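Could you have a look at this structure, given as structure tokens, before my questions?
What you see is the complex with one protein chain gone and the rest in place.
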Amino acid sequence: MVSSTYVDAAPIITLTAVVKQFGRFAALRGVSAEFAAGRLYVILGDNGAGKTTLLRALAGLAHPTSGSISILGTTDVRSVCHELGYMAHPSLLYDEMTGMENLCYFARLYGVADVSRGADNMIAVGLDPRLTRPVSQYSQGMRQRLSLARAVLNDPKILLLDEPFSNVDVRSARAMVALLAQMRDTGKTIFVVTHQAALLEGAADEFVWMEAGQITHRSRELQPVGAQ
Amino acid sequence: MNFLYAAYAATWIIHIVYLGTLVRRYQRLSKEIAELKK
Amino acid sequence: MSTASAVPSGVTGATLAKDLRLEWRSKDAINSMLFFSLLVVVVFSFSFDPNAEESRQIAGGLVWVAFLFAAVVALNQTWARELRNQVLDAYRVSPAPANSLFLAKALGNFIFVAVLEILMTPLFIMFYKLRALGPAWQLLPVAVLGTWALVVNGTFFAAVSLRTRSREIMLPLLLFPISIPALLAMVNATTAILTGELSAKFWIVLLSTYDVVFTIACLLLFELVLNAE
Partner (left out) sequence: MKRLFPIFGLLTAVLLSFALYEALVAAPTEQTMGNVQRIFYYHVPSAWTAFLLFFINFICSIQYLVRSNPVADKVTNWTVIAIAIAACIAAFVIRPLPEGIEPSSVATTGLMIAGLYFLIKKYFSRERADALAVVSAEVGVVFCTVVLVTGPLWARPVWGIWWTWDVRLTSTLVLWLIYISYLMLRRFSTSGQTPVLAAALAVFGALDVPLVYFSIWIFRTQHPQPVIGGGGSIDPRMLHVLLINWLAFLCFAGLVCWSRYRLEILQRELEETQALEALLEPRSPR
């Protein structure tokens, strides 16, 4: 088992020999790892290394073929899903609705009553809540940011973000990294799958390399590219 | 009268056709297993 | 079954309101349904040009076949919006119970098909010169129970056929055999009421049992189907 480079707080997430197979394709081949609370983890790796599948497994969207995942002390993901925030490649938003309408609807799914929460989140990610254009007319960067706003709507303990910065301009990407670092400081555990690891160099606590469905290497610094 | 024999014949034709598909599937499967063994 | 601590209430209402609002904005499902059933009605009225007496015999079958096909058009689009940006994943991650989503979608479909029926029935009456000899008020429970029977199973099988290759074909293939008793009941009840000779009581009892049995079955099994990715 690839041990974490930290030795302290009880792990918030524990994976033991998690395998996920889609027919003959083995997306995850026995991933065992522990992740402590209140840390920003960056997951790196080539396409098909199993990063997205790992996030989907953590979010409870993909049931492991074998092995187990324990989140917040329980393996029943449904009982802790109100503490999970998930952002994926697709925007997970309704195109015909405006940003605020989307956030209000998803707030209802989490039982979050006050409308202001949605507006605050949009402002936090740098979007104007009064925007009346439907999401379909948003730029890709704006859509990514709204998707992030949706993921943090229920103030989850654990955030699972799949390529949050893809085609977002550098300036707003830096702003998002600052936002994530700030959330990490309030005690949230954040997983970011990305190909732009350099953006997170200052903020991330630990980098995790994945290849061919397994975690191959973990370290606190982003070594020179040759190390991968 | 020939309806009687038609019915009996039809019954067995249907069963034999089905058993035929089973045998064909079985052959294809054993061929695949043989390949796998190599 | 979701045992999340705070199971948010009012999710069904919110989801239904969202669906109706989106449908009101784009109107894509309702337009295609209306046009489709208009075509079916016109084609039927050309192919059979009955006098008053004959039309009462066959009108029941024609009406419900037209509405069945229109309903399938609506049911095929039930999950289209959820699939476009995989919003279904967002729903599955949230603590909202799966059955609320199912009920919201089923009610949404029910409203669409009901609107269609309200708009198309006058056309049928006009084309087929219909006048009910039997107790016409009984047509209402038959229509409501019958439409719900189609919609509840349709929404469930639309979710099942999400996981198959040829999605649009799979839905009718799964839905029609299971709905045969409901179809039989609707058609015969309508014909019985129109001709006035027989009582539609038996058929209404059958329809309500059918609705109760399959609504319970859908609510028990939907969570399994939603999460079977």
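The chains carry the letters A, B and C, assigned in the order they are written, with residues numbered from 1 in each.
By definition in this document, contacts are C-beta pairs under 8 Å (C-beta built on N, C-alpha and C of every residue); 3 or more make two chains touch, one makes a residue touch a chain.
Every value quoted in this text rests on a predicted model; they were computed, and no experiment measured them.
Considering the whole complex, the hidden chain is in touch with A, B, C. Per the touch definition above, the residue from C:A80, C:I118, C:L133 or C:A217 contacting the chain not shown is C:A217.
Against the chain not shown here, chain A presents residues 19, 21-26, 29, 46-49, 211-213. Chain C meets the missing chain through residues 153, 156, 160, 163-166, 170, 173-174, 176-178, 180-181, 184-185, 188, 192, 198, 202-203, 206, 209-210, 213-214, 217, 221, 224-225, 228-229. Interface residues of chain B with the unshown chain, by the touch rule above, are 1, 3-4, 6-8, 10-11, 14-15, 18-19, 22, 25-26, 29, 32-33, 36.
Methods note: only the chains that are shown with their structure count from here on.
If touching chains are joined by edges, the resulting network of the protein chains shown has some other shape, matching none of path, cycle, star or complete graph. For chain C in complex with chain A, the touching residues are 2-11, 14-15, 18, 21-22, 25-26, 81, 84-87, 89-96, 227, 229.
Contacts from chain A toward chain C in the complex involve residues 59-63, 76, 78-82, 84, 86, 88, 90-97, 101, 105-106, 108-111, 150, 154.
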